[in-house]
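Notes follow the structure.
Apart from one protein chain that is not included, each protein chain of the complex appears where it belongs.
Order of writing sets the chain letters: A and B. Residues in each chain are counted from 1.
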Amino acid sequence: MNDLVEVRAGVYHDSVSLMRVSQALAALPGVSVAIVAMATELNVGLARDAGFAVPATTPGDLLVAIRASSDDAVREAAAELDRRLAAREAAGTARGEDRPPRTTRSAARAAARGAAGSGGATIALVSVPGECAFLEAADAVEAGLSVMIFSDNVPVEQEILLKDRAREKGVLVMGPDCGTAVIGGAGLGFANVLRPGPVGVVAASGTGAQQVTSLLDLAGVGVSHLLGVGGRDLSAEVGGRSAIQALRALDADPATELILLVSKPPAPEAADAVRDLGLGTKLVTALLGPGQDDLTAAVEKVLGALGREVPAWPSWPAPPGAPGTPGSECRGPLRGLYSGGTLCTEAAVIARSGEFTDFGDDAYTRGRAHPMIDPALRLEALDAVESGVVLLDVVLGHGADPDPSARLAPAVARACGRGVAVVVALVGTEGDPQGLHAQAARLNEAGAAVFTSNAAAARHARDLVAARVHS
Amino acid sequence: MSAIRTDPEGRAMNPTTLSMLSREPHVITAGTALLGEALDQQAVARTDVDWRPPVPGTAAALAAALADPRRERANATAVGRMVSARPRLVGVRPAREVLGLEPGTFLHAGPPISWERASGPMRGALIGAMLFEGLASSPEDAEERLAAGSGITLDSCHHHRTVGPMAGVVSPSMWMLEVADAEHGGAAYCSLNEGLGKVLRYGAYGPEVVERLRWMGDVLGPALQAALALSGPLDLRALIAQALQMGDELHNRNRAATSLMVRELAPAVVEAAPGHAAEVLRFINGNDHFFLNAGMAAAKVSADAARDVPGSSLVVAMARNGTDFGIQVSGLGDRWFTGPAEVPDGLYLGAYGPGDANPDIGDSTITETTGLGGFAMAAAPAIVRFVGGDVADAVAATTSMYEITLAEHPAYQIPGLGFRGTPVGIDVTLVARTGTLPVVNTGIAGRVAGTGQVGAGLVSPPMEAFTAALAALTDA
Partner (left out) sequence: MTVDTRPRARRSLPRPSAGVGGRTQIGGAASVALRPALESPRRPARVLAAFPLAVYLEVRSEYEPHVIALVSGEAARLPNAVVLAAPLDRLPLGDECWVGEGSIGVGRVGIRVRRWWDPAPPLGSAEPSRLARALTHLDDICDRSQRRPGLDIAGAPGLLASGCLAGSLVDGIVAAERLLGLGPGLTPSGDDMLCGLLVALRHLGLAAGAPRAVWLADWLAAAVTYDARARTTPISATLLHCAARGQAGSEVLGVLRAVAGHQPLDPAARRLLGLGHTSGADLAWGLRAGLAAVLALRSWHGSR
């Protein structure tokens, strides 16, 4: 006879269920006695009377006592016991409790009840339709969480209200219409895979932020955090509410040695408010516009301030024979076909001429996905260009098209075939899911000149047009 | 990078720091699945919101309600008062004494209603009360007088700190349980439970009904009053907390609570009314729902403690009169927001079926209002057949109520959910945002006056009551 006696601490099942389990085990071949019961005085007594050596227990323990003709039969019974108890646990909780939360408020509570010591959620990412974004964001702020509002079409009064509440609670509202953030390496929304490092970024521009952080990564310099604030934050109405908070937070962050502020030109009052903060950390600004540094120049300034070398920004000249290369000139105007608003503005400022379209603008995204996800409109526009120079951006990273060149490269090849010179600003890092070099190689093989610096791409496109004018 | 000031425990005191910058990220995602999946690829801990649009047409009102600067604190105050109430049963006295009811005045369940709009069971109960008070010589006479309305006043129980199950009719001679809130000082009242079968609250008005009411006034009420005077107040908060752990949800199952109550009161009943003790205790023991009325008064006094907090979107009453389902909201005073009462979906007794059922009726939804009843289904596995059949459905019912409530009750806990507090404090904004209506457990009354109970089951309140209250909040 083989006995198995086991006491499992803190496992509770009701007596009826355990009796059923005992019955089932006793019916197994070779099993002569099976007692599965809570270790009450009565049950322990029964087991001892049956000749089992039961150790000291408390009534909160589960007592298992099995006697069978062979070791194998005992093992079989023990395995069956575990299966049955596991099945009970699954039936008892699975459907009822595992319902996902329905609001940010209840998600915050669920996260807070989670694994001990995890401390709950740190941030909410809201991308519901604009008319409902305020509700979810308000929940987050109320729960003491920072929130990134990816949604657009959120009224400015709601933005101001949220940002004022957030400041009271010591949390940050990023957005609305905030496309990019990187918190401790984690990319939210459209963001690139960056290495950790000393540069903190505050950005009122999503693609602008992606350009500067990607260039920093290419230069081997990491980013501590990239805090987006939303395109409207530095307007006169919002007054830089979140930018101020973000700058102060990075100023207090031990991992941040230098802060880079990226924005379209701010309203004067917002600019003053930001300037008067008296930060202890060095601040470099990239405020796009005529007479201002372009994004690449701002990154180079950052590298200089950190005592790092400015690398040659990777680029891939158009293959010999492609339009725009010596001996294969192109005729016609410059067309900018952009998915990123800030990149579009930067390129237009540098090119000084040509017709630029931002396909990420509300006018083109109503009822359809952002061109970084759905390139259809932009591809149509590219196919419609018959001559001249086309300048376009391709943004890699989390959230973006998993393989943009798959559809773009053939369109580039067709354009080149029509004699159109194609210049691509490719924003991304080698760590991005799409792979910077792989994407560059495909676009380049299709005939495009590819630059990792949008400013460099814009200058190249301008020079192509100018060279033709001079000749 | 500059120094951060901290307090001795090491918490950052510098208001400019953001805790998210120094912690491992854990993101709540609401909206586009793509963005959530990108986080999964980065092995970022994530809690996903199963987000769906709010009830159609409520987006603007919701935004306005959540923008109200008073709301967050008002709701915390209101629900804090609701869950901190300490209801105690302090006495049993006639309605004319404790409520000052005049002859010809009748209170009823739910929002105010006229005789013309009253349903069968409501009319039957009013007829019975007329007979009991000696204001009519026959049922026909009573009906005529009630229809004529002269010398008759109908009013909602809720307007008099009172609740009543099913028809909830209260007349001056009925004896009332008196519950006092030891925390906030309020008081609330509920009639004595008559038992099962042909009873006034289901609209029966035959001689045996009136006879029983007289006995309750002559014997039961005075005996209980004398017993309470001997034993001192009965702590209902503690009793409800225990009953929840013994398998009651305190609306459709009151077996444990009734037993506990008897255990508390029996010695004093024997001492105070030796001549009637046996019949009194036998009567209480014969009715598993005897505690319901005391529980309802406890719920009422707790809900009333949360009333009238300006800016609060907390529901402080849900009640049905057999025709309308009405709610009241803390920040909106005594206004009722109503919609049609629906026929409950449930299990029927004997040969009865849905065709025999009256639309939803009674003030017993005050239990759900304070986090009991349907909200505590997970505590009552014995009656899971009402909610779909197995324990998982009961757990699902309770779990879904956390989505529309402001708090978890500190004293009322559910063993099966790891002693998590019951979901308590319905917020009209959360109802509109999630489209999730309160789960209400209820008895089903027969459509024809005098039929009595025909079944029990679940009922959904009308969404329009909640959206109307939401709209009113934005004007308040």
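One rule holds in what follows: contacts are C-beta pairs under 8 Å (C-beta built on N, C-alpha and C of every residue); 3 or more make two chains touch, one makes a residue touch a chain.
Computed from a predicted model, the values in this text were never measured in an experiment.
Visitor: The chain left out touches which of the shown chains?
Guide: So, spelled out: the chain left out of view touches A, B.
Visitor: Who touches the missing chain here, A:48, A:83, A:113 or A:352?
Guide: Within the whole complex, the residue contacting the unshown chain is A:113.
Visitor: For the chain left out of this view, which of A:48, A:83, A:195 or A:352 touches it?
Guide: In the full complex, the listed residue that touches the missing chain is A:195.
Visitor: Kindly state which of the options A:185, A:341, A:354 or A:388 is in contact with the chain not pictured.
Guide: Considering the complete complex, A:185 is the one touching the chain left out.
Visitor: Go through subunit A and note every residue touching the omitted chain.
Guide: Touching the chain left out of view, subunit A contributes residues 93, 97-98, 100-101, 110-111, 113-115, 117-119, 184-187, 193-196, 222, 253-255, 398, 430-431, 433.
Visitor: Since one chain has been left out of the picture, which residues of subunit B touch it in the full complex?
Guide: Missing-chain contacts on subunit B: residues 1-4, 6, 8-12, 17, 19, 22-24, 37, 40-48, 417-418, 420.
The definition used in the following text is that only the chains that are shown with their structure count from here on.
Visitor: Let me have the rounded angstrom distance from the C-alpha centre of subunit A over to the C-alpha centre of subunit B, please.
Guide: 45
Visitor: Contact residues on subunit B for subunit A in the complex?
Guide: 1-2, 4, 14-32, 34-36, 38-39, 41-42, 44-45, 47-54, 59-60, 62-63, 66-67, 72, 378, 391-396, 398-400, 402-403, 416-417, 430, 433-434, 436
Visitor: Sort out for me which residues of subunit A touch subunit B in the complex.
Guide: Contacts found on subunit A: 91-97, 99-111, 114, 118-129, 131-132, 134-136, 138, 140, 142, 145-146, 150-151, 157-158, 161, 170-172, 183-184, 186-189, 224-225, 245, 248-257, 280-281, 373, 398-399, 433.
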